[in-house]
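Below is one structure. I have some questions about it.
One protein chain omitted, others in place.
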Amino acid sequence: MSPVALQPQRRIGWATWATFIIAALFAWSLIAIEFSPGRMIEVPGQVARVLSFFWPADMAYGWDAVLPAIVESIQIAWVGTIIAAILSLPLALFGARTLFPRIARFVKLISATARAFPEILLAIYFVPIVGLGAFAGALAIGISSVGMLTKLGAEVVESIDFGPVEAVEASGGSRILALRYAVVPQVLPEIVAHWLFRFELNIRASAVLGVVGAGGVGGVLLNTLRYRHFEKAAAVLILTIIVVLIIDMVSGEIRRRIIRS
Amino acid sequence: MSDKKGSIRFSDANIVYPNGAVGMKDLNLEIRPGEFVVVVGSSGAGKSTLLRAVNGLNRLTSGTVEVDGVPVPQKDGRELRELRAGVGMIFQDFRLVKRLSVMSNVLIGRLAHVPGWRAMLNLWPAHDRDVAHKALERVGIGEKTWVKASQLSGGQQQRVGIARALAQEPAIILADEPVASLDPVTTHQIMRDLVRINRDLGITTLVNLHFLDLARQYGQRIIGLRFGELVYDGSAETVTDEDFRNIYGRDFTEDDVLDEDAV
Partner (left out) sequence: MPPVKPARNWWLWGGAIGFLVAMTWWSAVGIGFSMTELACNITGGGRLLQESWPPDFGFLPRLVDPFMETIYIAIIGTVVGGILAIPIAVLAARNLTLGPLVWFADRNFMNVLRTLPDLFWAMLFATAVGFGPVAGALALSVFTIAVVSKLWSESLEAIDMGLPEAVRSVGGTWLQMVQFGAIPQGLQHYVSYVLYAFELNVRASMVLGLVGAGGIGMILETQRANFEYERVTVIILSVLVAVLVIEQISESIRKKLT
């Protein structure tokens, strides 16, 4: 058979194998967690039954207890993002391979490590240090965002036009002044946009930190579900969804404007 | 003449790039204060290399280059920055910070003249802002002071580049193909600006050009390079077509002149 004719067949073979392996892994996983067909049939009913308890939502509880907790989540996300922004700006500059080849390697290592920790694991460590509460959450959010913001920021810096940097140095300016006059003005809009995007992600992240006692709306949801107050849980969900959507919309619009300017 | 600033002297200078390319070969050259020198040569002949050796952007492999009798430091640091403060540079691609105002771009030329903390905080002394503005007036775009650099035409951007160099109050200006990205009319305006500045302020000026007619029209002294070597050094009035043929190692064509009638 000619190689031309063989080509598509080999590809089909490859895809079939991949499908087969994934199906096998899937089946094996189902068996391992004892997700039997009998169980599977029950699940939709169970979910539907619980969801039916969610109605009507207890909005009075929503205004009294949930809204303050959501506000706290927003505050956690905001402070965490500010901490991360302040720490990551210099790291992003020094993490740019093209500007500081030697330091950059080290900075990239730090940022990769910071990125590997989900914020909730960090919160587990911060809660015993600064005590139960929102402060621990903000620190956890801040530290875990530093990694990603440093990485994205360094990528922005690496993508800029380096002509002006050389122009500053050719006129006798130091490397630091070159950062101030040739690099920062070029990268700041994109970096601020990344900060805003991270803020959107941090709102979601801060909403669950309450699970380990680090403040915010997560603890409220956990408690309402634990004590089976489903109408109250419904209020938590509804308000969280609305607030997150609104913040996404506003922040997304600001990001678009910043980038266009 | 001895007290006038802006002399350059290369002695047995060589530059070999890390990849083995020869950028400069056994160069001996003396440029006197206030001269207007045009450097010509085909692509890769070493014109940029020569200019960038004067302010230490390119390091010598051997030999020396001196500015006003002081060897150009061959490593980064304070001394090199001090030397660069007195040497302005103009680039083919302008190298402006497009998101900043024209004024901020020109003030970059003053960075080495003010205390670091002031520059960091954008707190410019009135004197330096004045110098920057005078530089803009000199190139005729004083009214564009507060416009964003990205909103200027190519010729205006290059004028900002020249003003940035002038703001350094330099003894030497290095211009690396300053007109290569411009249209013919703007090209002549910019070349006239450079000549005028050289005449009015007595700033030693080195200009790389690849158009022969421009070299002949605006140069006082012409230096020809080929494979990093100095192959011609003489007055613009006496340079012949034969000399150009020798510098380029071939007959020159329409591509080598700006105005086609000059062939």
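Should a chain be cited, it is by its letter among A and B, assigned in written order, with residues numbered from 1 in that chain.
The rule is simple: a residue touches a chain if its C-beta (ideal position, glycine included) is under 8 Å from a C-beta of that chain, and two chains touch if they have at least 3 such contacts.
Just so it is clear, the structure is predicted and the values come from calculations on it, not from any experiment.
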Exercise for the section: Identify the residue among A:A65, A:A96 or A:A134 that touches the chain left out of the display. Expected result: A:A134
Fill in the blank from the handout: Interface residues of chain A toward the undisplayed chain are 22, 25-26, 28-30, 32-33, 35, 39, 42-43, 46-47, 49-51, 71-72, 74-76, 78-79, 82, 116-118, 120-121, 124-125, 128-131, 133-135, 137-139, 204-205, 207-208, 211-212, 215, 218, 221-222, 225, 228, 233, 237, 240-241, 244-245, 248
Practice task
Against the chain that's been left off, what residues of chain B make contact? List them.
Solution key: 103, 129-130, 133, 142-143, 145-146
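To be clear about the criterion, only the chains that are shown with their structure count from here on.
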Handout entry: Rounded Å distance, chain A centre to chain B centre (Cα mean)
Key = 49
Problem - Touch list for chain B against partner chain A, complex - result: 55, 57, 81-89, 91, 93-100, 104, 108-109, 111-112, 116, 119-120, 161, 164-165, 168
Completion exercise
Note: in the complex, chain A contacts chain B through residues 163-164, 166-174, 176-177, 180-182, 185-186, 189
